[in-house]
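What follows is a short report on a single structure.
For this depiction, one protein chain was excluded, whereas all remaining protein chains were kept in their positions.
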Amino acid sequence: MKLAHLTWKDVDVLARDIVVVIPTGSLEQHGPHLPLMTDTLLATAVAEAAEARLVEEVLLTPTLWLGASGHHLKFSGTLSAGFDVYMGAIRDIVESLLPHGFRKFFLVNGHGGNAEPNGVAMRQLKARYPNSQFGHANYYTFAEKAVSDRLVGPAKTMRHACEAEASMVMYLRPDLVRTEKLRDDGLQPVPAVLGMVHHFDEISEEGSLGYATLATPEKGKAILDAAVDGLVANLRALAQGYVFEGE
Amino acid sequence: MKLAHLTWKDVDVLARDIVVVIPTGSLEQHGPHLPLMTDTLLATAVAEAAEARLVEEVLLTPTLWLGASGHHLKFSGTLSAGFDVYMGAIRDIVESLLPHGFRKFFLVNGHGGNAEPNGVAMRQLKARYPNSQFGHANYYTFAEKAVSDRLVGPAKTMRHACEAEASMVMYLRPDLVRTEKLRDDGLQPVPAVLGMVHHFDEISEEGSLGYATLATPEKGKAILDAAVDGLVANLRALAQGYVFEGE
Amino acid sequence: MKLAHLTWKDVDVLARDIVVVIPTGSLEQHGPHLPLMTDTLLATAVAEAAEARLVEEVLLTPTLWLGASGHHLKFSGTLSAGFDVYMGAIRDIVESLLPHGFRKFFLVNGHGGNAEPNGVAMRQLKARYPNSQFGHANYYTFAEKAVSDRLVGPAKTMRHACEAEASMVMYLRPDLVRTEKLRDDGLQPVPAVLGMVHHFDEISEEGSLGYATLATPEKGKAILDAAVDGLVANLRALAQGYVFEGE
Amino acid sequence: MKLAHLTWKDVDVLARDIVVVIPTGSLEQHGPHLPLMTDTLLATAVAEAAEARLVEEVLLTPTLWLGASGHHLKFSGTLSAGFDVYMGAIRDIVESLLPHGFRKFFLVNGHGGNAEPNGVAMRQLKARYPNSQFGHANYYTFAEKAVSDRLVGPAKTMRHACEAEASMVMYLRPDLVRTEKLRDDGLQPVPAVLGMVHHFDEISEEGSLGYATLATPEKGKAILDAAVDGLVANLRALAQGYVFEGE
Amino acid sequence: MKLAHLTWKDVDVLARDIVVVIPTGSLEQHGPHLPLMTDTLLATAVAEAAEARLVEEVLLTPTLWLGASGHHLKFSGTLSAGFDVYMGAIRDIVESLLPHGFRKFFLVNGHGGNAEPNGVAMRQLKARYPNSQFGHANYYTFAEKAVSDRLVGPAKTMRHACEAEASMVMYLRPDLVRTEKLRDDGLQPVPAVLGMVHHFDEISEEGSLGYATLATPEKGKAILDAAVDGLVANLRALAQGYVFEGE
Partner (left out) sequence: MKLAHLTWKDVDVLARDIVVVIPTGSLEQHGPHLPLMTDTLLATAVAEAAEARLVEEVLLTPTLWLGASGHHLKFSGTLSAGFDVYMGAIRDIVESLLPHGFRKFFLVNGHGGNAEPNGVAMRQLKARYPNSQFGHANYYTFAEKAVSDRLVGPAKTMRHACEAEASMVMYLRPDLVRTEKLRDDGLQPVPAVLGMVHHFDEISEEGSLGYATLATPEKGKAILDAAVDGLVANLRALAQGYVFEGE
């Protein structure tokens, strides 16, 4: 179900073991070739495709398009929420719905920079409502194998405005890709120091990390399909109870 | 310009006297007949229509769809940001763009409950950045005459999920109107006490205020057109400088 | 009742449907002719006069004299609370009295800049205590007709350190009016752009808006009387229950 | 100078080494015999008397009458600010005036419960503005000898609604003393454990500590005179520079 | 009991009238002769010695070594928590243990700058949990007589990196005293103005106040012994109930 399209009376009669799915994206620079809304576009696409296959089991909210993007602020047009506001928005959404009886919440994230605050926000909620269930994952976690299999450049994981992201935007919204500006960037840095916080103006020339020149819409479709499949399986399991499997 | 569709390089070359327009909506109950996204839909439609006529003079962000809707929370599915989070999101957007050189910001609001915090947030920003310009208005302020002229029910002003709002949703997204559930509600209360804060479960039966049964798409179009005309004139004046007129 | 003059034992035996009235003022510049305490003086005078006529129905607190006056800070001597502190003080007062059993709260405001945060604060309280009643109004809302009828200058509404405010201070505290410095100011600005946030150093020369040179104590008395009459009627209605009237 | 009575133009021409004096009081229970405004009354009286003797050297703000009185909240009518709001109000006042050029700030406190947050607030300000000067003291610190000399009951220090406070209110506002309800209370507890936080409903029967039945207006005058003398000397020294004396 | 050494099962079976003791120190400059950890060292030593004598009556947490030391920040290496963080840490510790059933909490403080925020934090807790018991004291309050008796320099009270503190560090950790740099400092200032907030770079040359050159380990032992004796008596009384004594 798409929450935005429902009336309150529609919501009132939903089963309360439905999984509330909240996509989290960003509006931040994605190099000279991809639009600022890239992460929001991709998280939304994956979440909506999953909702289409789980209509009765998922209640999908609109995408939180204002992400935690401080590391991109040097590039014009990037918008970033502070961590307090970002995490507060997630908590406020959940705390609006908890009194209506919903108990299962899952964030589908499309922006790496949101992962830590998504974790903190969900833990804050779990501390307040220990009998409810809270989860979060990056959509591309469900597509790790597809990414690794399909990318032909040297980098085999999801990076930023890279071969994989450019491929997915090409597939979904080719009109928004600046094909003539596709660019490989941020190639050299494997920092010798583990665990450092980087801003993107420190580690790239024009804002991307990876081999966007190798992008194709076919790869994009394959990665998205894999992400949707994985997310569907995960949300279905959450909707159907919560099964622990032996080791 | 639609910010979400641009790359950072596109933004980088924009004129800095462009007006940044931020629509603010809500995701809250609108009676048994209109979808939760009503305010977001309408604010977005008005803002996008204005942007289409002022492409070079307006930089349009995505709509803040999570509003200050505490007075609707008794109705299932309503989401509400706390005031701190709501105002923080506005400030964070503006404070992301100020270092990029933008100086004129205007909120186009579609939800009455946002008006006070919009004012507070813009005043907080003005206090920090007195040389920049900050404004905000409800889109329907620009359509007061059209609303008064067109509505046939006893209420001649914009209320909630009313004849006017239902008409506009009918015009824009007829698929989202539950025609068979259109309902007049909240008719009796002209409270004898001025200035009281009400929750909608206190002053309506099913969440709306006004005569939605009288809605027609034609009225909706007329009201929207008037709102767009007024907003365009206002934004153009702001973009073109900032002229004071004698009394 | 004046809360400040009572002992806790006096308060303990009050009826709990009494209306707690909290005046909100400011300590901010009022041009070269009126004292910084103008708004506080006027809100207090109106509230005390109302209390004198509703002794058994109103419990009057001291006036919050530190207002939200950021738009006047360029003028020496203006004090301003940040919005968080300002709204927090209102909430703290109410939340002190709620556990004592009081349930009806009304802010009588004398400073335009307080109106938005007064609204936000009362809505925050209503969200926490939905079974209690919270209201707020500018005292001059109750005197709109008297203002319009009595003012002889071109401006027919309450502005700032204007014909109306100067008249009222002349009536109440003539010793505090700098008669020789009465000044008309801020006359030209009807901004062509609706909804902009202004600081007073942008829109006036010496801090006032309107035709203070036309002030007389007689006008002041008439406006104050009208405000008190309106406020008394409103508070009485709130004290006596809470009556909705049909449309 | 009384800030509230000045215009901004008056303030604009003041010498910037004037000491800004901010009285801090409370609105809290003072037993069955003294009014809720007792602390505010006394701090204001002492501060105003000092200002009257140091007109050119002191800029006196209105009294912050909403104190940190959580330990009295069990008694009806007590109002208390949370510590954040209380300290925020002090900081906001000072930070309004610092840009106007003032550099010396002193809190004259009338309520024991304000002493710790007064210290914290002034230290927060000193950390931000190390070149300005911030101080605070309880007015009765300047009258310790007079209190000790004059009180005839067993307790020889300032307590709460006690022989000393009752005497001072008798002197200043006899109409506000409930003479027939004067009461000795809180007599037994010298707790065997040092450093415990007490609420007044734990350590008194009706809210006071000490021997109020022994109060006389003469004692009140003597204590107030001593406090004013001490405060005047202290403020004068601060206004005149800031002299360190050898040990 | 030392909490850090216990397992959760050990804690689970403790008597709930045990006193939770939380030492509070600092990591701040102590002149050229004492280590930054001086306050933490001393508060810990006193608290641990008391715990050793009250094993069954005290549950000792690790020392909060990050204090409120803004007044020392001009000296390299000083660390300081803001007041919000400092008081928040105390509240979080207590609010972790309250749900486990503990009800008596006492802060043993070793740094003067912590005294006010310790008081505020404990009052905030008391306001939330009025049926639990909260106390705090500086360890040296229990040694006032020993300090006064033993010090041979002109200053007879505990100051900062002074004869007394240097003596105690000499006794406990002679390896951490820079004997060749022992220095008398801050000797002249008895400010003529009472109640001013000072930073240590204003009132000393190299960061200490007092006569450290006169320090001896013997004095240190005597002062520490007195502090432990006093603290033990106080904690025992708190553990054994809470007895009020007549005046």
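For clarity, chains are labelled A, B, C, D and E in written order, and residue numbers in each chain start from 1.
Everything that follows uses one rule, which is that contacts are C-beta pairs under 8 Å (C-beta built on N, C-alpha and C of every residue); 3 or more make two chains touch, one makes a residue touch a chain.
None of these values were measured; they are calculated from a predicted model.
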Which displayed chains the hidden chain touches across the whole complex: A, E
Contacting the left-out chain in the complete assembly, out of A:15, A:55 or A:237: A:237
Touching residues (missing chain, whole complex) on chain E: 3-12, 27, 29-37, 40, 61-62, 64-66, 73, 75-82, 84-85, 88-89, 92-93, 96-97, 99-101, 176, 178, 181, 206-207
For chain A, residues in touch with the removed chain: 68, 70-71, 73, 83, 106, 113, 116-117, 119-120, 122-127, 130, 133-137, 141-142, 154-155, 187-197, 199, 234, 237-238, 242-247
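What we mean here is this: only the chains that are shown with their structure count from here on.
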Chain-contact steps, minimal, separating chain C from chain B: 1
Separation of chain E from chain A in steps, with touching chains one step apart: 4
Rounded Å distance between chain A and chain D, as computed from the means of their C-alpha atoms: 56
Averaged-CA centre spacing for the pair chain B and chain A, given as whole angstrom: 27
Residues of chain B touching at least two other chains: 73
Chain contact graph, described as a line, ring, star, complete graph or other shape: line
Interchain pairs in contact, sorted by label: A-B, B-C, C-D, D-E
